[in-house]
Every structure is written in C-alpha cells, then in structure tokens.
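Sharing a structure with you now.
Shown here: the complex without one of its protein chains, the others still in place.
Each chain carries a letter (A and B) given by its place in the written order, and its residues are counted from 1.
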Amino acid sequence: MTNPFADRDVISTLDFTKEEIEYLLDVAVKMEDIAKYGSKILANKILGSIFLEPSTRTRLSFDAAMKHLGGQVIGFADWDKSSIKKGETLSDTFRVVENYADVLVIRSEWEGAAKYAAEILNIPVINAGSGAQEHPTQSFLDLMTIRQERGKLDGLTIGVCGDLMYGRTVHSLLPLLMNYDVKLVLISPSQLHIRKEDKVMLETRNVQFTEVESLESVLPSLDVLYMTRMQRERFRSEEEYLRMKGFYVLTKNVLKNGKPDLLIMHPLPRINEIDPDVDKLPQAVYFKQPKYGLLLRIALLALIFDAL
Amino acid sequence: MTNPFADRDVISTLDFTKEEIEYLLDVAVKMEDIAKYGSKILANKILGSIFLEPSTRTRLSFDAAMKHLGGQVIGFADWDKSSIKKGETLSDTFRVVENYADVLVIRSEWEGAAKYAAEILNIPVINAGSGAQEHPTQSFLDLMTIRQERGKLDGLTIGVCGDLMYGRTVHSLLPLLMNYDVKLVLISPSQLHIRKEDKVMLETRNVQFTEVESLESVLPSLDVLYMTRMQRERFRSEEEYLRMKGFYVLTKNVLKNGKPDLLIMHPLPRINEIDPDVDKLPQAVYFKQPKYGLLLRIALLALIFDAL
Partner (left out) sequence: MTNPFADRDVISTLDFTKEEIEYLLDVAVKMEDIAKYGSKILANKILGSIFLEPSTRTRLSFDAAMKHLGGQVIGFADWDKSSIKKGETLSDTFRVVENYADVLVIRSEWEGAAKYAAEILNIPVINAGSGAQEHPTQSFLDLMTIRQERGKLDGLTIGVCGDLMYGRTVHSLLPLLMNYDVKLVLISPSQLHIRKEDKVMLETRNVQFTEVESLESVLPSLDVLYMTRMQRERFRSEEEYLRMKGFYVLTKNVLKNGKPDLLIMHPLPRINEIDPDVDKLPQAVYFKQPKYGLLLRIALLALIFDAL
C-alpha cells in the first residue's frame, strides 16, 4: 500500500478507511527507536501549533513528536496574547501562520475550525480537537492501545462510559471501532446518550450496540472499558454539570465484578470518574495511552511529510 | 558595501539610510532557499523573544526565521507569568535575559522600551513594536512588498489610509517612503491625521503629500493603497473607537474606481476595513506580506550576526 497520509489533512476519523488506519498503526509501533533516540527525518520542517482551548497531552505530544523527528515547532497556546485578541478572525490568523509553517495543528472550541483551515490552506492541517465534535489523533491512539494491549479488535465487547454526548473522543472513536467485529456497550446517563447522528451511523453499519445507564450491570461482559469525564466546559449550566459529576466512579471494588483482564482506558484528563487506587492495576492502561499517542503522532507527522 | 547590520540594533526606521535598507532588501530576496530548506547558519545562537503586547505575525515570524537559520528561541509572550508580575522592572528583566540570549526581540506598549534596552545591553536589540511609535521590521517588509510586487518605488502614488495617528506601522513606514520619488496621499478622519512631527518630517524632506478624508475621491489616482486598522487599544475611550471603526471599508465595489493593478496592502490584523471578498483579487497582497516578512527577518538576523 502506498502511504495514504502523504500531504493529507487529518480532520475526522470518518475520512479514513480501515486499511489506511491500520497502515498508520503499523508504522506507529515501529517508532519506538525514534521516540527514544531521536532522528533528523523532519529537519528543517516547522510545525505550527495553534491551541485555542486548554491542552496538556495533545499539545505537548505533538511538540515532542515533531522534535523527536528533528523538526521545529512554533505557535501559541496563550491565545489571549495573539492578534485574535485584537479582533483578527481565525481565518486570517490561519492564512498568516501558513507562511511560517509546513503543517498546522489546530485545537479550537469552534467545531468547524480545523476543517475550515484545511479548506483554505495549502499546507496539511491536523485537527487536535474541535469543540464537542472530533479528536481524530486521540481516537487513533485509543485504537492502537486496544490493538497493542489485547492483540486484536475482532470479538471484543467494548464499553464506552460517561459523557457520550459532549465527549469528542467518543464521537471520533466510534467510526474507528465500527470497522471491526466488536460489540459496543454505550453506558451513560439518559441525558448524555450518544448523539442521534452517531446512532444512525452505527445502525447503518449494522454495529451491535446497546445503550444502558448502569455500569455495574454490564461490567461483567466487558473486555474493554473506556471511561470519559463529564465535559464540564460543554454543559449548558454549572448545575447540570454538578448533577452529572460523580454519576460514574470506577473503584477497585466495582471492578471486582469485571473480567480479570478487563482493559481500563481513559483519554484523560480524569476528574473523579476513576479512583486513584485503580491506577496500580496492571490492566489500567490510561497512563500508557499517552506513550502510544506519542508513537502515533510521530508516525502521523512522518507520513504526512512522506519522510519514512 | 560592507554589511551595515552587523551587531546593530534595529530600533527605528529613521536610523537607516536608503542604501542600508536596499542592502537589506537585496539580501532578503535571496533567502527563499533558507525559508524552504533551512540552514545551520545560526546554529548555537539563541534569540530572546520578549513580547509584552499581543502578537501573532511578528512573534511567530521571528521564531520561524531563527529556526530556519538553525538557531534556537527562548522567551515569553505570556508576560503575566514572568517576574514582571512580581514587580520586576523591564530594565532588570532585560539585563537578566541578556545572559541567556545572543539577540533580543522586544515588543512593548512602552514607547521607549526597545530603545532603552538597546542602550543598556551589550547584545543587539530589535524593536518588534513599541507602543504607537515604531515597528521597523514591519515597515521594511512593507517596502519590500511594494518593490517586489511593482518592481520599483519611484514614480508611484501611494495612499496610506486609516488610523494615521496611532498606527505605528505608518509612523515607521513614512521615513522609508520619503527616500523615494513618491507622491503620498494620507487618507484619514480629521481626528486621526498623522502626527505633527511626521508632517514636519515630510515637509523638511520636500515629500509631496496631501491629506484627505475621502478614500473614494483619491482612489483613482493611487498605485498602492496601504490600509490600516483603527488601533482600538490606543484610543482614549471605547466610544471614540466605535465612532471610528467602519469609517473606511474597502469593498470590491469601491475598488471599481481604482486602477486595475492597484496594489492593496495591509499590515494585518485587519478587523473590518477590508471586505473578505477583496482577498481573492490578484492585487490584494496582504496575505503575501507575511511571507516577505519571513524572508526579511531571516535576512536581518543573518546580517546582524554577520553570518552570510
């Protein structure tokens, strides 16, 4: 297969076929040495990093990935100190930064921001999170985590739990999972069910899924449990958020009813939905996910520049 | 001509002769390859970047320029998180950063900040915008844009439109333009005329200029139109700003009365003074200006270190 990521935008997981995603994951697992010893693969290339919402993981791992590849990074995470503060439109800002960078990584609360940037710019654009909509590289690394930790996807029963309405990582993950023969168990308060369009998508693709509110009742059936936080910043009111916060709290006690090798994942940041006691369990892999994320982003950047 | 920029401060456009500026522009046009493929010219050099006012273009293009030259960048754009927050004077901050950097780029709302830094420090200082006063590298790139896009300066009629009182790019551009045989048309509301000292300067140098309020009336005569935004942050009150905002709005319709090859420029950010429809016109070069700015700053840094 020819590199399908060369000079390509990465806006939505829906834009990629199963073969393309597996191609990416196959490359990602080979990036260990570059993560460890560095390289000069992208020497003289500059990544423009524009983060208009808070971020730790995504911003720093793109930053580290680019530097491991020998490239450089410019940009801003302190948007109050950019010309956006003077009233400049995002569109104008993007067109300006295009002159200084070879690839652009964008996070924004506006759902279409990265997509719009991809349309108007001549350099590749990577969506690093667009409002409640998409977070494709997070979902690639989530898929990679399951594949590496369990050795396969087919045949697994995967629980996705928490804020399924506002959580962009869930919205981006579903299109990837439906490429496989998996059973999905969607666990959420009734007010935070997955969105209608996600439901239609799953039905159209004949994915087996159930929607439930009780985590305890389905826990024994799960091979993977993907926890998510309540997306405080997307709720309409603080009251609504406070009602929902604490709806699910995964403890060692709760986990007693789960399979012994139940894989426990979380895109992070977690607030209180996983008790810190759970961290030490060997199947709790949420602090390994960022490492997979680094390998994934090294691979993605190298492939976009067709530099491997 | 020997490199006149070696180890030199860049504070005001008034400090440079026509010959020196043309020397810089001649070097800048040759920087295309470095902007594209990078270099190691300034390996092991560190640029200190101190931005105490919002910036996108200037900060990121100095950052990119230094990295294309193989150098490194340190500094801050989030001044609230520096020791200035603890009450440290700018002067002390500058003297400290001098120890970590080989050249300093400073933006500040205080008009004399960069000039003062240049006086007390032993490393070269570049003014990246000092209040309403000066922004020399912006003006160098503006001049470069006209020269590259029109092939010459002499004989042109150049309109400068908008907030001519508070706009530092205009204040810095005038001393450059008066080196050439140009006619200047200064278009502004009467409250935002160029400052008295600028007027005296133009008269002393026998520059042909007129001051008008109506853009439409003079548009047909112009070869270049340099639009600027109302400098909201410099106005004395929000009311005054709101009265002035929208005073000039350049649309495709307005442009029908202009010469077909009228060059349309803007230092950016623009707010509403140029309609987005104008962006697609081939003579609208304001999104090409940042690219010239990158070349210009690559040249300037390389020359300051006398490294070409």
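One rule holds in what follows: contacts are C-beta pairs under 8 Å (C-beta built on N, C-alpha and C of every residue); 3 or more make two chains touch, one makes a residue touch a chain.
Fair warning: this is a prediction, and the values are worked out from it, not measured in the lab.
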Residue of B:7, B:26 or B:88 in touch with the missing chain, whole complex considered: B:88
Listed residues B:19, B:80, B:261 or B:277, member touching the removed chain: B:80
Among B:11, B:27, B:64 or B:97, residue touching the chain not depicted: B:97
On subunit A, residues whose C-beta touches the chain left out of the figure: 37-38, 51, 54-57, 59-61, 63-64, 67-68, 77-79, 229, 232-233, 268-271, 276, 287, 290-291, 293-294
Positions on subunit B where the hidden chain makes contact: 43-44, 46, 48, 72, 74-76, 78, 80-88, 91-93, 95-97, 99-101
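FYI, only the chains that are shown with their structure count from here on.
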For subunit A paired with subunit B, centre-to-centre distance based on mean C-alpha positions, whole Å: 40
